[in-house]
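One protein chain is absent from this view; the other protein chains keep their places.
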Amino acid sequence: MTIAQFLVLSAALFSIGIYGVLVRRNAVLVLLSVELMLAAVNINFVAFGRYFADATAGGQMFALFIITVAAAEVGIGLAIVLLIFRNRASANIDELDVLKW
Amino acid sequence: MFDYHALAPDFIVAGTVLAVLGADLFLPAGRKWLSAVVGILGLTLALIPIATLAAGDEGVRAMLDGSYVIDDFALVLKVFFILTGYIVLLMSVAYIEEDRYYQGEYYFLLLASLLGGMVMASSRDLVTLFVGLELVSGPAFLLAGWRKADSRSNEAALKFFVIGVLSAAILVYGMSLVYGMTGSLTFEGIRAASASVAEEPVFVLGILLVLVGFGFKISAVPFHFWAPDTYEGAPTPVTAYLSVGSKAAGFVGVLLVTYVAFGGAPDIWGPTLWILAALSMVVGNLIALRQENIVRLLAYSSIAHAGFMLVPFAAAGLVEGASLNQAFEATVSYVLIYGIMNLGAFAVVIAAARRTGSGQIRDWAGLGSYAPGISILLTLFLFSLAGIPPLAGWYAKFVMFLAVLQDANGWTIVLAAIAAVNAVIALYYYARVVQSVWMDAPPEHINPEPEPTGVSPSLGLAFGMLAVAVVVVGVFPELIAQFAKAASLIAGG
Amino acid sequence: MDLSIAQNWFFIIIALAMVMASLIVVTTRNVMHAALMLVGALAGSAALFVLLGAEFVAGVIVLVYIGAIIVLFLFGVMITRVEIGRSQSLDHERKWPAAVIAIGTFAVLAGSSVAFFGDEEIEGVAAVRTSDIGTAIFERFVVPFEVVSFVLLAALIGGIVLARRDDPES
Partner (left out) sequence: MVTAALLGPAVLAAIDGAVERSDGGVLAAGAWLIVLVPFVAALAITLFGKRLPRHGAELAVAAVGFVALYGTALLLTTLFGDGIVHEGAVKIGEFGGFEIEWAWVVDGLSIMMFFVVGVVSTACFVYAVGYLEGDVRPTAFFASFTLFAGAMLMLVSAANLIQLLIGWELVGVSSYLLIGHYWEQKENSSAGMKAFLVNKIADIGLMIGIIIAGITVGSFTISKIMEKVVESDAALDDVAVIIAVLLFIGAMGKSAQFPFHVWLPDAMAGPTPVSALMHAATMVTAGVYLVARMFPLFEEMAHEALDVALVIGAITLVIAGLLAIVQDDIKRVLAYSTLSQLGYMVAALGAGAYTAGLFHLFTHAFFKSLLFLGAGSVIHAVHSNNMSDMGGLRKDMPRTFWTFMIGSAALAGLPIFSGFFSKDEILAAFREGDHTIVFLLGVATAFITALYMTRAISLTFFGRYKGDGHPHESPSIMVYPMIGLAGAAATAGFINIPGLTDWFYKLVTTRLVPAELLGEHATSFDWTALGLGVLAGVAGIALGYRLYYPDAATQQERDRLYIPGLWPVLENKYYIDDLYMNGIVNPIKGPVARFINWTNSYIIDFVVNVVGFATRSLGWVVYSGIDQRGIDLAINEAGAATGFAGSKLRYIQTGKVQQYAAALFGGAIVLVIGFWISVT
């Protein structure tokens, strides 16, 4: 296995995630897309960790922390989405443009 | 392996975070504000080990493979975060009590976010830096939406959150590339390994993505868009915290990664930050000219200030043989002084908005005629932000110009010129508010009679202390300069 | 890429599946499908981690993501009453700018990586043992570990406060 093949795959996932973030209207779907981007980062870290044969398991550790942080972010994000849904009966983020200019 | 003395400040603040949460369980509904007192006591306690560490003069205390460090930089910034926490707690008490929204949890989140900043100040590897940054951001996302019934606050939180997680994803992607190129997570290791790969596009890409991630946090143009909307919608004490504490955390990150981790590749971050500095100053100031809401105006002004703070980086990165310490010192001085004056501005904005019942500048016309005390303080803080001597802000601008002109070349002179023009533009919109406050007639719907509910004591204490600090630091900048100088010792390895 | 090695075939299959699944996540008109396809993509990454000898991370992915986060998402979908089934209005009208940005990002990231790393192989080093990871967490990475617990605690408490319905009188 070459390192490059993992990097290309992660670049693909990351870019697909970006696309999702930009086109999805529903906040939950935007969050799903962000998860894709973070999954791409995890692949990078684990692959590099293996590539360097990192004695402290740095790559894997970073991936674990990202997974944990992502879990926290999903919790925060869904709480905010719920809050907005309760006030506006919609989870579409492009309808939020009271604050501008 | 553990230096418990060195970890004591962080432990105490962490304990305080939990104590606030615990206290909230037992406090009766009418006494929830006592949890703020618990927080203040805890923060005060945390200053004690910091003082003993500072007095110890044992040099750098490093732990965990050098990934967690107590040095002068860490101590100075920890004190800064603790004092920021103090002020924001004082500002929040009356504000949050009025809303009666989960005070205990509010203080818990605020202190947790501060703890993140303190961790970042000590972190010397990518993992700790990233996790610390997330601890700064996560609670902040929630705090921005704390006024649950207010749809503007909801919107502020969601925008902040979406852009925040995106930029976090970009940041860690960048970090993964840096790790991939250097095989190290500690700044020391990255710095050592970066010499051989400094020219490689993947490494450049990694650095750029890391800077983009922090660019969000410091709200540099073009990563600033969330800031005005979030600042306007969030509860004002939270906005004050975001514009000072959270931004300072971002600058801690930028300072550490550029000077320490990527210290061997200044020709990459130098030009990047040159561009971000120029764009932030110009765009922030020009849009601020047209703002009618005071908080939005301060939001754009804080974007412009981020630009000013980035100016010394450009000098350090673009000039051969420039003094890194001095550029570092200039940015740290600016961050510290900006913290004082911007917190002060927000404290006064809270008081003035309560008095006038509005955040629109036109409704503040004639404030000076019926609330002169608030108006004098507002004038003081705005003039300080504008950089008028002998208020603290002048020294910040002065060292910024000094740093960028000291080792000058064509690029830094152009940047200095841009900064100079922007300093004039900035004066205009600050002076416009002052002019309106003192020299326009009050609108008819304002009741100029003195109100029974004046400024709350805690808020008064907050801006009283800050006002004294703005004047004293302006007259004796040595007070700040010493700390900034001490902190700058880590620059340039 | 040397196609005579079985691992590479595994990689190709998993990678193609992941890309397909992710594309469905960002394009499908059915919200449920999107969430389930994310499960697929993450499962693929877990499989890759096994391939890379990172079994512990793979296990965490399965437990945390597939076991917990996706359930959270499904709750989110249901509570916010996004139409389950096909929906016309999940996307914006203008997708081209987003597509251009995404393709540009891919080109830059993938291109620079390939240009630098070329055919460099990942050496077959013994997999990191889970006990090593445990040691690392509680020694070298103990500070971030503690900090991340605060992140989770804050997310938990704050999330509850924001998400709960307040009593009308307070």
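Letters A, B and C mark the chains in the order given here, with residues in each chain numbered from 1 onward.
Assume contacts are C-beta pairs under 8 Å (C-beta built on N, C-alpha and C of every residue); 3 or more make two chains touch, one makes a residue touch a chain.
Only a predicted model underlies this, so the values are computations on that prediction, with no experimental measurement involved.
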Chains shown that the absent chain touches, full complex: A, B, C
Selected residue (touches chain absent from view) among B:Ala195, B:Leu289, B:Val414 or B:Val468: B:Leu289
Residue among B:Val69, B:Leu114, B:Val127 or B:Leu209 that touches the chain left out of view: B:Leu209
Hidden partner chain, residues of chain A it touches: 18, 21-23, 30, 93-94, 96-101
Sites on chain B contacted by the missing partner chain, in the whole complex: 51, 54-55, 57, 72, 75-76, 158-159, 162-163, 166-167, 170, 199, 201, 204-205, 208-209, 212, 215-216, 222-223, 225-226, 228-229, 268, 272, 275, 283, 286-291, 323, 325-326, 329-330, 333, 376, 383, 388-390, 394-395, 398-399, 401-403, 405-406, 416, 420-421, 423-425, 427-428, 431-432, 435, 438-441, 475-479, 481-483, 485-486, 489
Contacts of chain C with the absent chain, listed as residue ranges: 92, 97-98, 101, 104-105, 108, 112
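Heads up, the rule we're going with is that only the chains that are shown with their structure count from here on.
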Pairwise touch network: line, ring, star, complete, or other: complete
Chain centre separation (chain A, chain B; CA means) in Å: 26
Approximate Å spacing (C-alpha centroids) for the pair chain B, chain C: 32
Multi-chain contact residues (two or more partners), chain C: 109, 113, 117, 140-141, 144, 148, 151, 154-155, 158-159, 162
Residues of chain A whose C-beta touches two or more other chains: 3, 7, 14, 17, 27, 31, 47, 51, 56, 61, 65, 69, 72-73, 76, 79-81, 83
Parts of chain C lying in touch with chain B, wherever the complex brings them together: 108-109, 112-113, 115-117, 139-144, 146-148, 150-151, 153-155, 157-159, 161-162, 166, 170
Complex contacts: residues of chain A adjacent to chain C: 1-20, 22-29, 31-33, 35-36, 39, 42-43, 46-47, 49-51, 53, 56-57, 60-61, 63-65, 67-76, 78-83, 85-86, 91-92, 94
Chain A - residues contacting chain B, complex: 3, 7, 14, 17, 21, 27, 30-31, 34, 37-38, 40-41, 44-45, 47-48, 51-52, 54, 56, 58-59, 61-62, 65-66, 69, 72-73, 76-77, 79-81, 83-84, 87-88, 93, 96, 98-100
